[in-house]
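Only one structure is covered here, and it is reproduced in the block below.
As you look at this complex, bear in mind that one protein chain is not there, while each of the others sits in place.
Right after this comes subunit A.
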Amino acid sequence: MLSVTIQKRLPDFLLDVSFSTGQEIVVLFGPSGSGKTTILNCIAGLVHPDEGEIVLNGRTFYRQGQKPLPVQKRNVGYLFQEYALFPHMTVGQNIRYGLKTGNALHLEPLLSTVGIVHLLEKYPHQLSGGQKQRVALVRALATEPDLLLLDEPLSALDADTRRQCQDELLRLHDMWRIPFLLVTHDREEAERLGDTILLLENGNLVDGDKPKSHTTTSSS
């Protein structure tokens, strides 16, 4: 269970959101520059809110007035926009980067589900967009995170690949059973992937739609 209540002053507006989620796919949907990525960064611990609280499964990541939990200790997977694969490492090295030692049993089924076993010796610049996306996804899950953040994971792909990758995401979510928090500005994608959709405009959640939603609340 993830619960997020944060306020952060951004150059153009005040980011002020509050929501919580169980083990479902929550889509943060809204126009560019509405604060979506900042929310992900706050949860990952790359930036800190000005006020509020972030709690995942009873572990407090951030609470106003307390020292925030460092990024390294949060155990949150983060799939960055444009993937941020290490260009000087092979696919295999990228994937193993965050492994806790002697703990790679979960990798085999993951690799074969996503179908990238044949790419392990290649370098990122030798991969297609869809392959990079898959590698980045496997790399983020290889650390066995308690939560996966995805920042526009499919925006760089063509329509067909995109659809395939959406299916794959849904399949992996079924396998993994952790909350996925996904940012997109594509309405179709939001509707296809999200159990819950949170609409963000100028730093505020304007409404949460889709009836499947059961744990989500939105504020101001």
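In this text, a contact is a pair of C-beta atoms (placed from the backbone, for glycine too) under 8 Å apart; a residue touches a chain by one contact, two chains touch by 3 or more; residues count from 1.
FYI, contacts and distances are computed from a predicted model.
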Query raised in the report: For the chain omitted from this view, which of "Molybdenum transport system permease", "Membrane protein", "Chaperone protein HscA homolog" or "V-type ATP synthase subunit A" is its UniProt protein name?
Result: "Molybdenum transport system permease"
Report summary line: Missing-chain contact, candidates A:L15, A:I39 or A:V76, resolves to A:V76
Requested in this report: Would you indicate which residue among A:T21, A:S34 or A:T143 is in contact with the undisplayed chain?
Outcome: A:T143
Query raised in the report: Since one chain has been left out of the picture, which residues of subunit A touch it in the full complex?
Result: 44, 46, 71-78, 80-82, 84, 86-88, 97-98, 100, 125, 139-140, 143
